[in-house]
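All protein chains of the complex are present and in place, except for one that has been dropped.
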Amino acid sequence: METHTAEPSPAPRETLDAVVIRFAGDSGDGMQVAGAQFTQETALFGNDLATFPDFPAEIRAPVGTTFGVSAFQIHFGVQVRTSGDAPDVLVAMNPAALKVNIGDLKLGGLMVVDQNTFTQRNLTKAGMESNPLEDNSLAPYQVIPLEISKMTLEAVKGLGLSQKDALRCKNFWTLGLMLWMYDRDREATTEWLAKKFAGRPEIAEANITALNAGHAFGETAELSSNITGYSVAKAKVEPGLYRTVTGTEALAWGLLAGARAAGLKIVFGSYPITPASPLLHNLAHLRAYGVTTFQAEDEIAAVCSAIGASYAGALGVTSSSGPGIALKTEAIGLAISTELPLVIVNAQRAGPSTGLPTKTEQSDLHQAVYGRNGDAPMPVIAASTPTDCFEVAIEAVRLATTYMTPVMLLTEGYLANAAEPWLIPDADKLPKFPVKFRTDPENFQPFARNPKTLARPWAVPGTPGLEHRIGGLEKDSVTGDISYDPDNHQHMTDARAAKINGIANDIPEQQIQCGETGGDLVLVGWGSTYGPINQAVRHARDEGHDVAHIHIRHIWPLPRNLGDLLGTFDRVLVPEMNNGQLLTLLRSSFAIPAEGLNKVSGKPFLVSEILTDIHTRLGSNS
Amino acid sequence: METHTAEPSPAPRETLDAVVIRFAGDSGDGMQVAGAQFTQETALFGNDLATFPDFPAEIRAPVGTTFGVSAFQIHFGVQVRTSGDAPDVLVAMNPAALKVNIGDLKLGGLMVVDQNTFTQRNLTKAGMESNPLEDNSLAPYQVIPLEISKMTLEAVKGLGLSQKDALRCKNFWTLGLMLWMYDRDREATTEWLAKKFAGRPEIAEANITALNAGHAFGETAELSSNITGYSVAKAKVEPGLYRTVTGTEALAWGLLAGARAAGLKIVFGSYPITPASPLLHNLAHLRAYGVTTFQAEDEIAAVCSAIGASYAGALGVTSSSGPGIALKTEAIGLAISTELPLVIVNAQRAGPSTGLPTKTEQSDLHQAVYGRNGDAPMPVIAASTPTDCFEVAIEAVRLATTYMTPVMLLTEGYLANAAEPWLIPDADKLPKFPVKFRTDPENFQPFARNPKTLARPWAVPGTPGLEHRIGGLEKDSVTGDISYDPDNHQHMTDARAAKINGIANDIPEQQIQCGETGGDLVLVGWGSTYGPINQAVRHARDEGHDVAHIHIRHIWPLPRNLGDLLGTFDRVLVPEMNNGQLLTLLRSSFAIPAEGLNKVSGKPFLVSEILTDIHTRLGSNS
Amino acid sequence: MTATAPLTAKDFASDQEVRWCPGCGDYAILKTVQRTLAQLGTPRENTVFVSGIGCAARFPYYLSTYGFHTIHGRGPAIATGIKLANPELDVWLVTGDGDALSIGGNHLIHVLRRNVDIQILLFNNEIYGLTKGQYSPTSRRGTRSPSTPKGSVEAPISAAALALGAAGRFVARTVDTQQKRMPDVLNRAHAHRGASLVEILQNCIVFNDKVFSHITDKSVADERQIHLEHGKPMLFGAERNRGLRVRPGTLKVEAVTLGEDGITQDDILVHDETDRTLASILAVMEPPTLPVALGVLYCDPAPTYGESVSNQQESLAENQGLNDLLRSGRTWTVAG
Partner (left out) sequence: MTATAPLTAKDFASDQEVRWCPGCGDYAILKTVQRTLAQLGTPRENTVFVSGIGCAARFPYYLSTYGFHTIHGRGPAIATGIKLANPELDVWLVTGDGDALSIGGNHLIHVLRRNVDIQILLFNNEIYGLTKGQYSPTSRRGTRSPSTPKGSVEAPISAAALALGAAGRFVARTVDTQQKRMPDVLNRAHAHRGASLVEILQNCIVFNDKVFSHITDKSVADERQIHLEHGKPMLFGAERNRGLRVRPGTLKVEAVTLGEDGITQDDILVHDETDRTLASILAVMEPPTLPVALGVLYCDPAPTYGESVSNQQESLAENQGLNDLLRSGRTWTVAG
C-alpha cells in the first residue's frame, strides 16, 4: 500500500490507493448485506470498485460451522480491475469465519474480530482446538478484537427488540465501523434500511442505531486504540450518472434493451438452477416492460417455450447453467435447423455434472461451440465484467434477430453475482436494429435467404398469406419443404455454416486491450478473467516485459483479424478457468501452438498467479 | 472391368474382377430381401463384398412414388473395400426406381427393367412425362426390358396364391435371374425361404418356384437375347469359418463378447431411434446370454438406467443417434463424475436436429469429444466397417471397465445396416479382462485410485462393509465425500483428465493403413470412410503418387504416436462426412494446418471424389 | 388477402403429398380435421398446428395453416411458448402415444395442469409407428414387438386417466374412422377455453393392424362403445337397452340391462361432464365388462394460463421507459 499526502480532514487520515476488505461471518450474520451496503457507499464516494460475493453451498447451514461461512470481498480505490487477490482487511464475525478466511489475508493485514463469539461452543463448532485470540497464532496479523455483539446489544437496548433481533443488528454495527474507517457516508444505508423495513420501523431504527454506534465507536476509539482511519483516493472516472449493477441486473436490462432495439417483446422461459436463477427472478419483475417470464417444468420445456415464442414473433430467451444447457442441446439444434432467433444464457458454474454449483468456472465453452449433434453452428459470445453483461446481451439479441439464429451468451457465476459501478447509458441513444417481419405474400419463400446476412425471412403466424410449415427435418433451400435431396442437404449445411461464419464481417475487429502487436507474449482471455489478466499484464509491462492482453468477446465466430493479430506475437498464452477450452479453439482455428494456463478450483485467478506464470514463461523472475 | 480368361463352365462366361449391382424397386417390392439373399449367395460363393442398403424415409410410401423407392447395392469380387461408386448393373422394378437411380448408373451400364410396370398410371405416379423405354432416353445404357411381373405370375400360377401374393414373388424371380447371371447358387435362398415361411409353405413354394423360374429364364434366354452370364473371380481370403454380418449384429455380439471378457452381465437401456433401434432389437433377442434390455420412456431414462445398472455391478450400455445422445449429455456427465463404467453407442445420422434420419453422416464427433458441460473428458472410439464393430465394441467394454469411465462408441447409419463377410472368431480365444469388484472393507476408499490406470475401485451394493455414498457433486479425492475444497477440485479435474489421457498408453500405436511415412500427402480418416479412402489412396499410389492412408479408431485420446506420424508428411488431408470435425481435433491437438475434404449430403464418399481431390491437391491430373 | 368466400375442407389442404402408409388411420383423421376447420371458420393465418415426431406428427405438413413439426415429445412446450407470445393464435397440437406419453409425458401433464388454451389431438395407435413398430406406453401387456420379442411386461397407461390425474380440465375420446362423431368432439375441444385433450384411437395398418377391432368392428361396436352426452343417461347397445349404473352403496360402476333384475331408466347414471370422479371411472372402462367411453368424458372449465398471465400483466402499464428502469434505485453523478 502506497502512502500519499493526506487531504485535510477532521483527523488526519492515511491515504491509500486501493484496499481489499473481506467481510466474513455465518450465513445468518448478514455479511452479503453489509458488503452490498459498503459497496453502495463506496460507489457513491467515487471509488472504482469490484466485488466478489462468496456464498456457502448450503441454504442455511447449522450456525457456527465452517461450511456455513458466507463472505463478501470488495476491492476499491483509484483504479480497480479485480476483486483483489489477498484481502488487506478481514472482518471475521465468528471463529468459523476466521478459520476459513485467515489463509487468504495478507501477512500483516488487519483483522477485525467479534471476540464475543469466540466461546468454547463456537470454537468447537468450527473445529478449532484452541482460541486463536489467545494462542498467539494470529501474531503475523494486526488483530483488533472487539466486543461487537455486546456493543450492538447495548446500542439497541431500549428499542424493544428481542435479544435475537437485537443481535442481528451486529452486521450494521460492523458496517458502521468500517464506513468510518474508510471515511464514507452512511446516508444511503440509512435510507435503504428505512425503505427495506418500512413495515417494521423498529427493525429499521435498531439497525440504523447500530450503524451509527459502530461509526461512533470508530471515531472515539481512534485515540485510545490501534484503530486508524484511512482515506482512499477517488477514481478518475468519466463524468455522468452512475449506479452499481450486478452482472445479473446488467444482463436482464441488456436483454430488455436489445428487445427494445429490435422492437420485440421478450418471452423468457427458464427453470431454476444456480447460478442462473437470479436472472429469472430479475426478469420476473419486468412484466411492465413487456417481459413475460415462464418457469417451465424443466430445461427442455424452458428452451422449447422460448423457441415457440420466437416462432410466434417474440424474442425467445432461455437461461440455465451447464447441466441445464446440456438438456437444452437437442432443442437448440431445432432452433438452428429452423433458423429462428433465440438467446440462450449460460451462467457457468464448476463442473462436471452437478460439480460445485456455487463456484465459478469457464468450462462450458466447448459445449457452447461444439456440443451438438450434426453440423450445427451457432454464434457464441461472452461477457467479461458485470457491466459488460449489458452490452453483450444487446449484442446477443442483435445477432439472433439479424441472422435468424440462436445465440449462446456465456456468463459465469462470478459475474452473475459481482457488482461494479456503471455509467448509466441513455436508453434513447442505444443502437436500434428493428426487426422487419415478412408480411408480403408475393414470392414468399420461407427459406429464401437475405443475400447479405444469409438470414431467412421471419414470417410469423397471424400473417395472412404466409402460411407455411417448418420443422427439424432437412428443408429445401428455398421452399422449406422437407427435402431428402443429397445436393440440397450439402447446400443447406454449407449455407448454415456460411451464415454463421459471415457474422465475423459484422463484428468489430479484435482490439488489443493492453500492449502492442508483435510482442514476446500475448495473453488471450475471455470472460471474467479480464481483470486479473489485465492487471497482471500491466504489471509485467511496468516491469519491462513486452507482453500484451487480448480479450475476446466473440468466441464464435472469432473476430476476422484475430489469426493475423496472434501471428504477430512470439508466444500465445491462454489463461482460463477450465482445462484449456478457448485454447483448443485458437489452436484449431489458426493451427498455432498456443499454450494454456489453467485453473479449475472454483476460484477466480489471482493477479499474482498470472504474473508468476508470465515470469516463468518469459524466463525472468523480476 | 477387366476381362480374364474364363474358367471352364457349362456356357463360357466372361470373367470379371468385380461388379456393382443395385436392386431398386418400390418399398413393397422386397428389394432389401432380394439384396440380402444375393449377398448371402455371393458370400457363400467366395467373393469379397460390401453392401449399401438405402431405405426410403417413409415407413410405407404410396406405391409407385419416387419417395417410396428402396434400394440395395452390392459390390463383390476379388478385393472389395466399398459398396461401389457407380453401379454396373441396375435392376429397376418400376418407373420410380428407374427415375431415382438412373443418374448413378455407369454410362454403358446394364439395366434390367420390369417392363410390365411401365404403365401410364405408374409413369404418372413417378412424375414421368414419357415412357423411357420408348422415348430413347436410355440410349446410353444397355437396357434389358423383361416382363418380370407377367413371367412371375405365370411361374406361380396353379400354386393357389392370390394375384397380390403371386405378384409379391417377383423379387425372387429377379433374384433368380441375377443369381444365374453371376453364376451363384440358389441353395441358401431356398433354405431361407423354407424356414422363413415354415408356417405358410405355399408362400415358400411360390417364391422358390419364382426363383427357379428366373434362373431358368436366364439359362434359356441367353442364346436368344442380349443377356450374358458372367463369372466373378473369388476373393483370396484367409481360410476359416465365415458368415455375413451387418454392423448392428457385429456390434451386439461385440458388446456381449466384451461383457463376457469382463465377466459381467449387460443391462442395455435404450429408446428407439433411427438408425440405432436395430441394436435394441438385436439385443432383445439375447436374453439367454445374460443380456437384459430395457426400452425406457426416453433417452434420459435409458442412459440413467444403464448408469444405475453399472452402479449395481452390471455393464450398463445405452444407445441412440445424435438427437438422443444430446439428451443423454447431462447424465453422461454424472457417469464421468462418479467414474462408473458405461458404453454409449451413437449410430450417427444426418443432422442437425432431426435432419435426415435414414441418411448416414459422421457429424457427431464434436459432440462426442467436446459436447458436455464442465471439463468432462471421456474416451471416444469409432468403428470403420461392419465387422470392425465387433472389435470396437469389445474395446469399448475394455476401456469402460478398466478405467471406470463412460466410453462413446461412434458408428454410423451406413455401418449399422451394411453387411460384409466375417471370419468368425473363436470366442474362447478372445482376450479376457475380468473385472475385479472391490470386496475388502479394509482401507476401502471409494475414490482411491489404482496407481496405474487411475481408476477408482468398483464397489457394488450388496457388498458388506463397503457401504458408501457417491454423487455428481465434486468429491474428495480419497473418501468420495462431497468436497468444496478448491485444491481438491483442481486435483480431481486433473485426475479425471490424466486418467483419460493415460489411455493413450494402453492402446496400439497408430499404424499406416496404406503407404509409408514421410510422403507428400496423408489422408486421415475415421469411421465408414475407410473403404473409399483406402481405395482412392491405393489408386493414387498405383498412379505413382506418394500418398498414404491413416485411419483412426481411437478418436480420444488419440494414439500417442499420431502427432509425430502426421508430422512426417508434407500435407494432411482429412476426408469426412461432416464439416470438418476430426479436422479440428487434429489441428488443435497437434497445431498442424491439416485440411478438410468434406461431404455432407447423406451419402458415402465415392472413391472418385476422393481421388479427384488428391489429384487437385497434388496438382496432377493423371 | 383473406378469402371472403367461406373456406372449404379443401382449402385446408397444403400442397404437400401425404406420405402415410396406404390404409393408415391418419388419413381419415386428416380429412375430418380439415372439414372441421372449415366449419369452425378460423382463418388459416391464425391457426397453428404444432407437432412432435412420429407418423402422427407429420400432420401439420398436410394443412394449409401455419405448421411447426418440432422435436420428439416437446410439442406441448413449444405450443405454450407460441401462446405466451401471441394468445390470439388458435393452436392445435398433434401427437402420438409415444410422443405424448413416453418421451413427452412430463410436458403433457404440465400443459394440462397449467391449462394452456390449446387443443391436443393424441393419435393413439398403441405402437411406435415411425420407428417401425416397437411397443408404446399404451400397448397392452404381452405386446410382441421388435423390442419385446417375448411380449411387453408393462401395464399400459390410459391417456385419459393420466390427464385427469394431472388436473386436466377437458378430456375426450374418439375413433379415427368415426367421421360423423369426431367433428363434434373437435368442436367441443376447440370451444373449451384451456387445454383440451382428445384421444383418437387410430389404426396403424402396418405395425398394429386391428388393435382396436375388438371395439370398432361392426359386429361388436354397439355393445362395446358408449357415446357420452352431458345430462343424458348413459345408455348403449344396439337397442340402447344397456346402461351404466353405480352399484348401490359403492363407488363402482357396472353395466346393466334395462328390464333385467328390476333395472329401470332411473337406475342409469346420467352423464355429468363436470364430475371428475365419474370421468376417472369412464377413462379406464374396458371391454368385455364395460364399454369404451367415447365423446366428452370431462369438461370443467377453469381460468386458462394465458388469461391468468395477462390478468397480471394488464394490471401494469405496458412498455414503461427503459431509462426509468436503468435509473431506478440509488444513482450518483460524477461531475464533468
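For reference, chains read A, B and C in written order, and residue numbers begin at 1 within each chain.
Keep in mind that, in the parts below, contacts are C-beta pairs under 8 Å (C-beta built on N, C-alpha and C of every residue); 3 or more make two chains touch, one makes a residue touch a chain.
Everything quoted here is computed from the prediction, not taken from an experiment.
*Asks:* Would you list the chains present here that the left-out chain is in contact with?
*Replies:* It touches the following shown chains in the full complex: A, B, C.
*Asks:* Determine which one of C:Leu162, C:Leu235 or C:Leu325 touches the chain that has been left out.
*Replies:* Checking the options C:Leu162, C:Leu235 or C:Leu325, the one contacting the hidden chain is C:Leu162.
*Asks:* So one chain is hidden, and I want to know which residue out of B:Leu107, B:Ala198 or B:Ala288 touches that hidden chain in the complete assembly.
*Replies:* Final answer for the missing-chain contact: B:Ala288.
*Asks:* Out of A:Phe45, A:Phe72, A:Tyr271 or A:Phe590, which is the one that touches the chain we can't see?
*Replies:* A:Tyr271
*Asks:* Which residue from B:Gly46, B:Gly229 or B:Pro486 sits in contact with the chain not drawn here?
*Replies:* In the complete complex, the chain left out is touched by residue B:Gly46.
*Asks:* Touching the hidden chain in the full complex, which residues of chain B are there? Just list them.
*Replies:* Chain B touches the missing chain through residues 40, 43-44, 46, 188, 191-192, 237-244, 253, 256-257, 260, 265, 267, 269, 286-290, 292, 294, 296-298, 300-302, 304-314, 316, 330-331, 333-334, 338, 424-428, 441, 460-473, 481-482.
*Asks:* Mind listing the chain C residues that contact the chain we can't see here?
*Replies:* The list for chain C reads 102-106, 109-110, 113-115, 137, 150-151, 153-158, 161-167, 246, 249, 251-252, 275-278, 280-281, 284, 302-303, 305, 308-309, 312.
*Asks:* For chain A, enumerate the residues touching the unshown chain of the complex.
*Replies:* Looking at chain A, the ones touching the missing chain are residues 58-63, 65, 67, 271-274, 277, 280-281, 284-285, 287, 293, 295, 297-299, 323, 353-354.
Throughout what follows, only the chains that are shown with their structure count from here on.
*Asks:* Determine, using the mean of C-alpha atoms as each chain's centre, which chain is farthest from chain C.
*Replies:* The chain farthest from chain C, judged by C-alpha centres, is A.
*Asks:* Using CA atom averages as chain centres, what separation in Å is found between chain A and chain C?
*Replies:* Here chain A and chain C have centroids separated by 45 Å.
*Asks:* Using CA atom averages as chain centres, what separation in Å is found between chain B and chain C?
*Replies:* Their C-alpha centroids are separated by 40 Å.
*Asks:* Measuring centre to centre with CA averages, how many angstrom lie between chain A and chain B?
*Replies:* Using C-alpha averages as centres, the distance is 47 Å.
*Asks:* Where in chain A do residues touch at least two different other chains?
*Replies:* Touching at least two other chains: 300, 330, 333-334, 338, 471-473.
*Asks:* Scan chain C for residues touching two or more other chains and write them down.
*Replies:* Counting only residues that touch two or more other chains, chain C contributes 53, 71.
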